[in-house]
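Heads up, one of the protein chains got dropped from this complex, but the rest are sitting where they should.
Residue numbering begins at 1 within each chain, and the chains themselves are lettered A and B in the order written.
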Amino acid sequence: MTTGFSVTVRDLNVRYGRTSAVQDATFDLEPGGIYGLLGRNGSGKTTVMSTIASLRPASGGEVRVDGEDPFENERVMAGVCLVREAGDISPDIKVRANLDYFAHTWPTWDADYADELVDVFELDRKKAPRHLSRGQRSALGAVVGLASGAPLTMFDEVHLGMDAPTRYAFYDALLADVIDHPRTVILSSHLISEVEKLFDGVVILDRGSVLLAEEADRLRGRGATFTGEREAVDALTADLTVLATRELGRVREATVYGEIDAATTAKAHAADIAIGAVGLQDLFVHLTRKEST
Amino acid sequence: MFDGRDPIYVQIADQLRRDIVAGRLQDGDQVMSTTQYAQTYRINPATAAKAFTELVDEGVLYKQRGIGMFVAEGARERLRAERRRAFYAERLDPLLDEARYLGLSTDDLVRYLTGPTGSDSTGDDHAINDPIEGQS
Partner (left out) sequence: MIDSEAHRAPQWLRVTGRMSRGLVPNTLWFWSVCLLLGAAAIWILQRFTDGPAFSIMSLLRYGLIWYPFSAALILVSLMLGIHVAAGQTRRSFLIASLLSWAGYAIVNGLLLAAVIAIEGQVYDDYGWAHRSTSEGVLPGLALSLGAYPLIVLAGAVSGLLVGLSYYRFGPWITLALPLTCAPAVLATALVASPVPIAGIAVATTLAAGVAVLLGRRIPIRTTNPAWT
């Protein structure tokens, strides 16, 4: 019984002609987890996933999936499914025929489950993908990814065009499926607050480089807001990495990033400074802001 | 749900402990499975499992193979005893500090506690905030 593929990326570089899309990316994903690959548009998410899925060769460095180089590796490729925003489906043949094709290509395809999901997402089997709405096309991608049963399944912006109920149906289906058939899942999304609690780990890309790769819980623990009197907050956060500050009259709210030790907590308490949580979404926004270093 | 600064599994375990102390979950009651929990709150199943494992290790929950997880006999009493022990240090002391800071005397506090608005309920749901930061 597989629990999913592991992913190891070491000093990965990917170039398109002379433009560099990914530089020296390094991170590890344990088998069986759900991971968030986050980054602004053009940060290299799709390129990294495409390289893991063997859709494009690495220009430098190495990628290991389940311990092997995935590129043109028949065993590994058959276990890696990347659902891309563009949708690797035939636009002009019916949904049903598209799914039949995948039944032949994925060794772990579950046709009954695919059928069930088509109903969950209310897709018309007789329609060609070209005539589906953006959201329905994304849903079809979700069906393919989920039913593929691939030990490494990646969803690249699969939520695009989906309305909220459809997105939640997708998250529910994903969770149910991962619980029943443990596998490694990578999810890239801009709707971080919706998905952050699904993640075991998070990799944040910024302009082609890995900004951080961290357990989700630890990352969340690293962000905090300190709210209190301006001078007191400034004094307390002098030695911390302040990502952003906000003025609320005499009160200042500083968003900081880093380990917050017991001493700091105690000092904050003594100075009547409230410590609050920072959601992953806010942390992401602050960390990937253009002027941030 | 689970938006605090603590790791989510800690928040889940806290939530379950509170449910038990408050009597929303009784000794011997079956609790949601890890799967149900993960799906209900749309959280990572491993995170949910970690919380349940912690509670099983603490003896608050026990596992019955193939059936599910249940609140251990005496769990409520034990948790309540623990909570009561922690109450003075974690809750009352900061409050007393605050009272001193505001210049409230012991007499003021006694008068308040024994007066008509004095509270005598135990399962106070406002305890949901982080115990350390709850008073701000």
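What we mean here is this: contacts are C-beta pairs under 8 Å (C-beta built on N, C-alpha and C of every residue); 3 or more make two chains touch, one makes a residue touch a chain.
Note that the structure is a prediction, hence the values are computed from the model and not measured.
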{"item": "Displayed chains contacting the withheld chain", "value": "A"}
{"item": "Options A:Thr8, A:Thr108 or A:Thr245, residue touching the unrepresented chain", "value": "A:Thr108"}
{"item": "Candidates A:Val7, A:Leu29 or A:Val80 - the one touching the absent chain", "value": "A:Val80"}
{"item": "Among A:Leu12, A:Leu123, A:Ala150 or A:Ala254, the residue in touch with the chain that has been omitted", "value": "A:Ala150"}
{"item": "For chain A, the residues touching the chain missing from this view", "value": "2, 46, 50, 53-57, 71-74, 77-82, 84, 86-92, 101-102, 104-108, 130, 148-150"}
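Criterion: only the chains that are shown with their structure count from here on.
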{"item": "Mean-CA-position distance for chain B and chain A (Å)", "value": "32"}
{"item": "Chain A residues within the chain B interface of the complex", "value": "32-34, 168, 171-172, 175-176, 178-179, 197-200, 216-218, 220-221, 224, 265, 269, 272, 274-277, 279"}
{"item": "In the complex with chain A, residue positions of chain B that touch it", "value": "2-9, 35, 38-39, 41-47, 94, 132-133, 136"}
